[in-house]
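Take this structure, written in structure tokens, and hold onto it; I'll ask about it next.
One chain of protein is taken out of this complex; the other chains stay put.
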Amino acid sequence: MILKLAWRNLWRNKKRSLITISSVSIAVFLAVFMRSMQLGMYDHMIKNVVGKYTGYVQVHAKHFWDEQNLDNSLVFNQGLADTLKSIQGVVHSIPRLQTFSLASSNELSKGVFIQGVIFEKEQLLVDWNKRIIKGKGFSNQSNDIILAKGIAHYFKKTVGDTLVFIGQGYHGMSAAGKYNICGIVDMKNPKINDLNVFMPLKTVQEYLSAPNRITNLIIDKDSNISTERVIQNLQQVLDDNVYEVMGWKKMLPELEQTILADSVGGLLMVFILYMIITFGIFGTVLMMTQERIYELGVMVSIGMKKLKLIWMLMVETMILTLTGIITGAVLVAPFVFYFHANPINLAGDQAQVMEEFGFESTVPLLTDINIPFTHGLIILFVSLLITLYPTITILKLNPVKAMKQ
Amino acid sequence: MSWPQIKAQTATEIVDKSDKIARGTTSYAEVKIRVVRPKWSKDMNLKIWSKGTDYSVSLVTSPAKEKGSVFLKRKTEVWNYIPSIERTIKLPPSMMMQNWMGTDMTNDDLVKQSSIVVDYTHTIIGTEKVIGLDCWKLELTPKEDAAVVWGKIIMWIDKTNYMQLKIEFYDEDAFLVNKLIAYHPKKFGNRTLPSKIEYIPVDKKGQKTVIEYLVWKFDLSIPDTYFTSNYMKRLR
Partner (left out) sequence: MKTLIKIAWRNVWRNKLRSSLVILSIVLGIWAGLFLMAMTLGLNEQRMNGAVDTYLSHLQIHHPKFKEDLNIKDTIIDKKQTVAIIQKNTNIKAFAERIVVQGMIANSKGSKGIELLGIRPEQEKKLTSISTHLTEGTYFTKFKKNPAVIGEKLAKKLHLKIRSKVVVTLQDYNGNLTAALFRVEGIFKTNSSVFDESTVFVRASDLDKSIAMHGKIHEIAILGKSIGDVKKIKSALISKITNNKVESWNEISPELGYAQEMMSSMVFIFMGIVLLALAFSIINTMLMAVIERKKELGMLMAVGMNKKRLFSMISLETLFIAMIATPIGMLLSYWSISYFNKYGIDLSIIASGLESLGIGSRVYTYLPKNLYINITATTLLVAFLASVFPARRALKLRPAEAIRSN
């Protein structure tokens, strides 16, 4: 009954209803678009740095992160690989053996990170063919290595040259090796480019006298499952006296903080947006109430309970708001989906900055149902708050006075 | 050499003598080094030739993977020859602080051998017995400009044979950081020297490096070419 009344009231003042609905729609549209853009950018940034290199989750031998040396290395065998594959959310496990050694050639020497990798597995994370700038890429030769471009530049080496490495191996053994450069890569990140050399895993294991050993296990997770969930699942299965499981946030705290800092800024912006719209909606409700004082007075005097009246007004407001939210969400959806599939291309200087930091200069929007949901809820809540005004008005209503208007 | 050294010696003379006794004008030694760690240990065998304080060259004879590696010290430079890759590398400053061959000594320690005489002022602060032998207890304080990291060093040198039987290395806050103990004195030619030396980082549990001298000869003639970077690959 109340619903019918509320509906008819709204329909009576079509224009006003429409105006209110449209303000709410616009608010939802803008908020969702902005947030999708922002969150899409972070997601993209994380994908680039985390997904393609560090991995969302890593498994190490216990204590490895605090003391990154070979004494804290893991044995990687088929048994471990199978165990990991059986864990929910784990798509691939990618082993790496990482060590710090001195690279030397004639007069020059430099400390570098040697990454022992299984190239076929690394290809699952990132397409190496896109990163190779010289030479052929992976080869089957155990003596062939790939240099990141910063190192190739420092030593002035190119494909076909050799480079020598010396360092500390496992259990005190000295490590020394001479290898052939078969390719040069651009890892799209200046830091990674200046310090890394990629070799076949077995080659590094032999170099370090560390058979079957690895230092980092990159876990490639299912994109539908959250990082936290995968970490939990892994921790349940793996013995925590032997292994440690870490999420990217712990390994790259500065990235997380940067995103946090920016996100706070973004949320502030959305908050401001809401404030403005709130005033708009309030204005509407205000006028709505004022205008209908006479009509409300009549209703009270013919016996309608005040509470029911309040409820009716609330229902009116909610119908307006909900319609606005749904409209806004529906309107923004095609835009979000379009820019998700066709990321916005940043141009000019902006693009260059992003690329220098190792990010692609495109911004894909995030299609997360939570975004419109959250914002919709916020606006609904806000509009409910706004109905406080008419509520109070009605409570204070003196029917006689009202009808004199 | 027995007790009555009629002139009273200064602390510096004692340290200097102790330093020279273990060095001679030239020396040749075959040593076994054991690196001890909580979860593993590693044995190496080396042949070491030295001439004065400026030149020394070490050849690794075992284990098989490291056989033929050579470390050459020429004054302040350290060179490393690695047979498996047929390369000679001069160690850059960044490597000087790294551990030498996985032991508890740094590459820098190899270079600064007569540092204890040259870089410190010495004072006798007492006498004590170490492994049953009467020793002078000396305190070494770094000279103002000396490029050494220690705050002070306490040394025990035996009065009969001038053997360095115990050395304690303290940082500037007087915390003990490293310790060296020497024992099992043996006669090597006409010198008596400890045949076993342990180098122990104090706050790292279960960790030490043990050096055992199997052969130790002094004052033989060693050609100068032994101490050149070109000869490294020919050393046997």
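Each chain carries a letter (A and B) given by its place in the written order, and its residues are counted from 1.
Quick note on the criterion: contacts are C-beta pairs under 8 Å (C-beta built on N, C-alpha and C of every residue); 3 or more make two chains touch, one makes a residue touch a chain.
Since the structure is predicted, the reported quantities are computational estimates derived from the model, not experimental observations.
Contact with the chain that does not appear here is found for just one residue of B:43, B:172 or B:219, B:172.
Residue B:108 is the one among B:108, B:158 or B:198 that touches the chain missing from this view. The residue from A:26, A:159, A:237 or A:298 that touches the chain not shown here is A:26. Checked against the full complex, the one of B:146, B:200, B:222 or B:235 touching the unshown chain is B:146. Looking at subunit A, the residues touching the absent chain are 15-16, 19-20, 22-23, 26-27, 30, 34, 111, 154, 253-254, 256-258, 260-261, 264-265, 268-269, 272-273, 275-277, 279-280, 282-284, 286-287, 291, 349-350, 352-353, 356-357. One chain of the complex is left out; on subunit B, the residues touching it are 76-78, 91-94, 96-97, 108, 111, 142, 144-151, 169, 171-172, 177.
In this section, only the chains that are shown with their structure count from here on.
Annotation: 56 Å between the Cα-based centres of subunit A and subunit B. Of all the residues in subunit B, the ones that touch subunit A in their complex are 35, 37, 39-40, 42, 63, 65-66, 69, 80, 82, 84-87, 89-90, 92, 94-95, 98-99, 101-103. Touching subunit B in their complex are the following residues of subunit A: 71, 102, 104, 109, 111, 164, 166, 168, 171-174, 176-178, 209.
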